[in-house]
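Every protein chain except one is present and positioned as in the full complex.
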Amino acid sequence: MATIVDITEEQALKVKNFEFTYAGSDEPNIKKLTMPIAKHSITALIGPSGCGKTTLLRSFNRMHDLYPANRYSGEIIFKDRNILTKNEDLIKLRTQIGMIFQKPTAFPMSIFDNVAYGLRLQGVKNKTELQGRVKKALQDAAIWQEVKDRLGHDANGLSGGQQQRLCIARAIAVEPEVLLFDEPTSALDPISTAGIEELIVGLKERVSIIIVTHNMQQAARVSDYTGFMYLGELVELGPTEELFVTPKERLTEEYITGKFG
Amino acid sequence: MTYTQKRVIANSIVMALSTLSALIGIGFLLWILSILIINGVDALSMTIFLEEGAPPGNESGGLKHALIGQLMLVGYASAFGVPLGIMAGTYLSEYGLKSKLSETIRDISDIMMSAPSIVIGAFVYAIVVAPSGQFSGWAGSIALMIIMLPIILRTTDDMLQLVPSTLREAAFALGTPKYKVITQVVYRGAKAGILTGVMLGVARVAGETAPLLFTSFNDNFLNTDMSQPMASLTVTMYNYATSPYEDWQKLGWAAAFILSMFILTLNILGRLFLLKRKGK
Partner (left out) sequence: MSSIIDKIFANATKFIAIGVLLLVAWIFSVLFEHSLKSIEAFGFSFLTETKWAPNLEKFGALPAIYGSVVSTFLAMILAVPIAIGIAIFLSEIAHAKIKTPVGVSIELLAAIPSVVYGMWGLFYFVPIIRDMFGGIGISMLTAGIVLSIMILPFMAAVTRDAMNTTPDILKESAYALGGTKWDVIKDIIIPYAKAGIIGSFILALGRAIGETMAVTFVMGNVHKISTDLTQPATSIPVTLANEFAEADSELYFSSLFELSLLLLVISFTIISIAKFYFLRRKRTGQ
């Protein structure tokens, strides 16, 4: 049985009995998982490859729906509703729950257009409003100074670390409530990684953050809560320091001390 | 209506139009295949295979001359084109690698693969038909061989490159001379791929008409002498189908059916071969 610490603060999301099976597979990838996600906090998901952490992350913004024939059941409660139902407005959901991917994904357009993309999708046309919101997003992503004189330049001219900040700016421009980070620094050098980590910590004032990482030290550095997953199940969830220093489950301890990868 | 609602509608329209396009594409395929089958099967009979061509109006005409002619033309073209193409592809993959010369050969071959085949016919006319004073099977085969060469060259090159270098290195480490490494190890590893390339090359060349029009020309009777004009299935189809005679037109459809089935079968077999290899 999993050891889950009770989250007394407000919850941003709650996963209830969530089960997920990939297309063409018989075995579920995630088995009847239940888990709360705290608001205005950073929750890290760690675990060995194949444990289901990325699968779970991508369920929060219904990314799996892009690839039909996957099956899932259970509930994910967000803003008092289950977002796994068929009538959920996916477009609206994705403006409320944003995602940053493991490689920087700058769109083939200018820096400005990249950040403005989500806003334009929502129908924001007023130039002044766009400029204002783009600037704020770039400032919040700590990249405004570097790009303010070349907003019209192609985003692909930026370095990897800069592009990832750009993607973060793009995601926060639409002012989501939750941000999902899928191994966001795995393709970056240590210096850029440190910068992104600092940025993520700074964001939790306004957004609830879930970050999947295969780097335990990163989870320890950055998160408030850590969830350890193994073979599709949530083994333990608790305040990060507690989980790393005094893990309650034997499996957790073995993973943290490197007994298996 | 919100902007997002407009986007969703635009999306539905585009999706519908795209699906419609796919249906149109499939529709044409089905249309062409069905008329091929309907007309071709209707015209098929044993006489096709047993009888030579006959003057129009004579119900006993067949396609034996065209079938045998086609086999000979494509056969000789392949007999030269395949080994030459494989050798040239071997050079590119095993010796030339990424050198400027090799890249140039690859680029020119790529372009030739899309170039008009009728121009090859004109070329062969100039160097074979004009000097020899007559159309001939040899001229036709040479034209087909020239068309086949770049295809076999490129597919051999691509397939050989897919063989992992560790395989070569292991053979070299045992002291194997390079030509043996290539013929005994690399060729074996790329066997399925090269075979597929050959099949696709033969299929492509078997369907050519334009380069034969003034090289091998045509013949309404069985002729196995390559130094004389030679019948081919494709040119016979062209002549019979554009003639005003119903029995000839019927034979034209039979020829179209036989040729298309042959080519489609080669293509499908080639794909299955490649899939089987990928499955390994």
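The first chain written gets the first letter, and so on, giving A and B; residue counts start at 1 in each chain.
The rule we apply is simple: a contact is a pair of C-beta atoms (placed from the backbone, for glycine too) under 8 Å apart; a residue touches a chain by one contact, two chains touch by 3 or more.
Just so it is clear, the model here is predicted, and its values are computed rather than measured.
Visitor: Looking beyond the chains shown, say which of B:Ala43, B:Ala88 or B:Ala139 touches the absent one.
Guide: The single option touching the absent chain is B:Ala88.
Visitor: Thinking of the whole complex, not just what is shown, which of A:Lys53, A:Arg133, A:Arg170 or A:His214 touches the missing chain?
Guide: For the chain that is not drawn, the touching residue is A:Arg170.
Visitor: Touch as defined at the start, partner being the missing chain; which of B:Ile48, B:Val82, B:Ile120 or B:Leu274 qualifies?
Guide: B:Ile120
Visitor: Give me the subunit A residues in contact with the hidden chain, please.
Guide: Residues of subunit A in touch with the missing chain: 61, 63, 66, 68-69, 90-92, 94-95, 98-99, 101-103, 105, 107-109, 117-118, 121-122, 167, 170-171, 174.
Visitor: Pick out the residues on subunit B that sit against the missing chain.
Guide: 4, 7-8, 10-11, 14-15, 17-22, 24-26, 28-29, 31-32, 35-36, 84, 87-88, 90-92, 94-96, 101-102, 104-105, 107-112, 114-123, 125-127, 146, 149-150, 153, 177-180, 182, 203-204, 206-210, 213-214, 217, 234, 237-238, 241-242, 252-253, 256, 259-260, 263-264, 267-268, 271
Keep in mind that, in the parts below, only the chains that are shown with their structure count from here on.
Visitor: Between subunit A and subunit B, what is the gap in Å from one C-alpha centre to the other?
Guide: That pair's centroid distance is 52 Å.
Visitor: Any idea which subunit A residues touch subunit B in the complex?
Guide: Interface residues on the subunit A side: 91-92, 121-123.
Visitor: Touching subunit A in the complex: which residues of subunit B?
Guide: 2-4, 7-8
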